[in-house]
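Apart from one protein chain that is not included, each protein chain of the complex appears where it belongs.
Lettered A, B and C in written order, each chain numbered from 1.
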Amino acid sequence: MERLKIATVWFGGCAGCHMSFLDLDEFLIDLAGLVDLVYSPIIDCKEYPENVDLCLIEGAICNEDNLELLHKIRARTKVLVSFGDCAVTGNVPAMRNQLGPDNVANVLQCAYIEHAQENPRRPSTAGIVPALLPRVMPVHEVVAVEYFLPGCPPAAANIKAFLTQVLAGTTPQLSGRQIKFG
Amino acid sequence: MALPPSPEKPRIAARYLPQAAGDKRFKILEAHIKKFQHRHDALIEVLHKAQELFGYLEDDVLRYVAAQLKLPASRVYGVATFYHFFTLKPQGAHTCVVCLGTACYVKGANRVLAAVEQQLHIKAGETTPDNQVSLLTARCIGACGIAPAVVYDGTVTPRQSPESALAQINQWVTP
Amino acid sequence: MAAKTLTIDGTQISAENHITVLQAATEAGVKIPTLCHLEGVYDVGACRLCLVEVKGTAKLLPACTTRVYEGMEVATDSERLRKYRRMTLELLFAERNHVCAVCVSNGHCELQTLAYSLGMDHVRYDYCSPKWGVDATHRLFGMDHNRCILCTRCVRACWHIEGAGTKNVAGRGGKSMIITDLNEPWGNSETCTACGKCVSACPTGALSAKGSTVSEMQHDRSKLEFIVNAREKKQWSV
Partner (left out) sequence: MTLNDLHQTKEAEIAARKKIVLRCCQAAGCTSSDSKGVKERLEKAVAEAGLQNEVEVRGVGCMKLCCEGPLVQADPSDALYVKVTPDNAPAIVAALKGGRSTLAQADPHSPFFTLQQSIVLTNCGVIDPERIEAYIAADGYQALHEVLVEMTPKDVVDTIVKSGLRGRGGAGFPTGLKWGTVAKSPGVKKYIICNADEGDPGAFMDRSVLESDPHSILEGMAIAAYAVGADQGFIYVRAEYPLAISRLHNAIRQAKRVGLLGSGIFESPFNFTIDIRIGAGAFVCGEETALMASVEGKRGTPRPRPPFPAERGLWDCPTLINNVETFANIAPILRRGADWFAGIGTEKSKGTKVFALAGKIQNTGLIEVPMGTPLSTIVEHMGGGAPDGGRIKAVQTGGPSGGCIPRQHLDTPVDYESLTKLGSIMGSGGMIVMDETTRMVDVARFFMEFCMDESCGKCIPCRAGTVQMHHLLEKILARQATARDLAKLEELCDMVKNTSLCGLGQTAPNPVLSTLRFFRHEYEELLQPDPHGPRTPATPVPPLTAAN
């Protein structure tokens, strides 16, 4: 049997979910023997490949780059997993939504002007920094998502439980504290 | 868990409303509350009367109602904000309440009102676009002896004419 | 007192007259999810999580306010009920800003616990992300309206156990909020006795003791039941 092609992606989040993924420790070695990691911030691959079986998505959809890549991922991937609270709920990155429709201006003002120690200036060069979306969204608000693995971050044990079921060819089912937010 | 010592508690209206000494609206409201024997279930009726007298339900009025009915302030506030008919905020920085009670009316309160309306380009019940002045009317503030009376920012002012009203209004608005 | 015989989820049980379905179920070891219910304060039937199916009644009934009767047949855990309960929780999570990861009650929150217990792993509705404030003016406690689910436990505890009537609900609909006195800063309250019963009653991180940081706020909800039993039954069982 051919090996599963797995990807992970990092959108608007703190990378904590990926850290938790790395906390899988020796299971990572088992995993390496069973799947191909075809795209991930922890491997060197520039373009999201075609025909991916499963993608773990960390982070909320915050900017135009996120949005574009997410659509590409959806088109090229069989099964998407919202991986961690930012992907599942928007979490901390989405807190700027509370500032209302003009939150982008507020956020940039706060980050680049008010708290700048030197050279207060908004990055504006086109094509360098992607524009922020007016509203941060959880992944499933943009594309269909098959599975949700909440947690901030999801505990390594839960990631392992999820992947073990996937590798066994069963429909992954997590329950109870395994799907706890936060 | 010592609480701050309670301040001395004179009559509630005087306590919350030092400026209300000459404001007969509170006396009218008190009479209304007495009519209902200070019963808790009269709260909505009392708020209706209060709004009729004051134009809106300012905090001091709500406190006064709470004290008179011996209800917690939170209950009074909860009820006042539940019903759309009640309004808690004066829309503008300044308020001008023209009494249209019978005594004031026959002494020309309507001309006072018309003059103010014309000056501010708004009608009674409205607020100027710059949120400076809200123009309200009252059924009767009980200041019949000094009619026509106008209440500027909570201060009852006697024997108003269109000219004196405009003089007051013009202090609020930058022409 | 006459006992009533009824079945809950197919099991026949005997219950005291006049008790609620929730009490009967609890005594029989059947757990019905609740959120606005709290031992010690009276019930309002508002959260709709404890809705159960009663044979012969088309409408779903709240277990917390429905009394048992002879021959009653109650189902507490149908697929339909589970679906409605999950949806109710999704609506709550979408309504305000329940960011568990940075909440004082993370790990000790009834809303959070219910969500995972009922299998809610994501919220399908768009988040409303409203802007609500935090009242940190009180010397001992804080109120974060972002976390409030308007269960009114704090209001009921304040009115009916402490008797102060400091807290109430203002506004209506989605704009409802828990207020102190005349919607004043909590710290300025003349009526608050700082007893902390409201904080004990809170199911989420909306009310917290000052100084608690993420995951540190554990509400001691049994205190209210303790006080009420002491007052009304003269029983001091800790």
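In the analysis below, a contact is a pair of C-beta atoms (placed from the backbone, for glycine too) under 8 Å apart; a residue touches a chain by one contact, two chains touch by 3 or more.
On a predicted model such as this, the values are computed, not experimentally measured, just so you know.
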Handout entry: Residue among B:70, B:84 or B:121 touching the omitted chain
Key = B:84
Fill in the blank from the handout: Checked against the full complex, the residue among C:44, C:136 or C:214 that touches the missing chain is C:44
Practice task
Name, in rising order, the residues on chain B that touch the hidden chain in the full complex.
Solution key: 39-45, 47-48, 75, 78-79, 82-86
Fill in the blank from the handout: Residues on chain C facing the left-out chain by the touch rule are 44-48, 51, 59-62, 65-67, 83-84, 87-88, 91-92, 94-95, 124-126, 128, 149-150, 169, 171-176
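Please note the rule applied: only the chains that are shown with their structure count from here on.
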Practice task
Could you draw the chains as nodes, link the ones that touch, and say if you get a line, ring, star, complete or other?
Solution key: line
Handout entry: Distance-maximising chain from chain B - centres being C-alpha averages
Key = A
Problem - Separation of chain A from chain C, taking each centre as the mean of its C-alpha atoms, in whole Å - result: 33
Completion exercise
chain B to chain C, mean C-alpha position gap in Å, rounds to 40
Handout entry: Centroid spacing, where centroids are CA-atom means, of chain A and chain B in whole angstrom
Key = 57
Problem - Multi-partner residues of chain B (each touching 2 or more other chains) - result: none
Practice task
Mind pulling the residue numbers of chain C that touch at least two other chains?
Solution key: none
Practice task
Write out the stretch or stretches of chain C touching chain A in their complex.
Solution key: 93, 97-103, 106-107, 112, 115-117, 119-124, 126-127, 129-132, 146
Practice task
Over in the complex, which chain A residues touch chain C? Could you list them?
Solution key: 82, 85, 88-92, 94-95, 97-100, 135, 138, 140-141, 145, 148-150, 152, 174-182
Handout entry: Footprint of chain B on chain C - complex, ascending
Key = 140, 159, 164-172, 179-183, 190-191, 193-195
